[in-house]
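A short worksheet on the structure shown next.
A protein chain is absent from this complex, but the other protein chains hold their places.
Our next item is chain A:
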């Protein structure tokens, strides 16, 4: 089976029918929730700290539910209107935006205490339109994300890298935008269960103290 990001742009692949299927499939939903749970864990926020969290490519709000359960308030965006419609039907608790990660974000500096993103990052490496330059899109995304995070906050991306070059491209852009970090690989020896999490740190906390 070919990778979905090779078939068409995300707003097409996750059109009406696919959006409903994707959300209605309990196996997919369970895997999504598990990965979201792991991403939230990797955010490493202090116990009981209710954060303001960004969900990049929030889809129908599956990962938002996990954030909600952990006591966080979340904001999510997605480029697929059909996915956002499903999120509305499901009465997602976060604020939703129709937005393209590659165009950068409009949040003020220091807004978020963390960012999670499930199965989205590989899409940013595509050139779906003649005007799309993956590197430029990654740079806009990471630079505006870096600014929107408070210092010391983390951004955790579960994604499906296609090859090492892609990982290098993504990592290179993130580092040039100020991030530090690396790759966490869960179940590295299982072809099926293997999961990649890019863990990025937005600078250091001021004086080693959490900003309240």
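Structure notes:
Please note the rule applied: a contact is a pair of C-beta atoms (placed from the backbone, for glycine too) under 8 Å apart; a residue touches a chain by one contact, two chains touch by 3 or more; residues count from 1.
By definition in this document, contacts and distances are computed from a predicted model.
Comparing "Methyltransferase type 11 domain-containing protein", "Trm112p-domain-containing protein", "DEKNAAC101437" or "Protein farnesyltransferase subunit beta" against the UniProt entry of the hidden chain yields the protein name "Trm112p-domain-containing protein". For the options A:88, A:127 or A:193, the residue in contact with the chain missing from this view is A:88.
Of the candidate positions A:82, A:105, A:124 or A:198, contact with the unshown chain belongs to A:105. Only one of A:36, A:75, A:145 or A:199 touches the chain withheld from this view, namely A:75. Chain A residues in contact with the hidden partner, per the touch definition given at the top, are 48-52, 71, 73, 75, 77, 79, 84, 88, 95-100, 103-108, 110-111, 113, 131, 140, 144, 150, 211-212.
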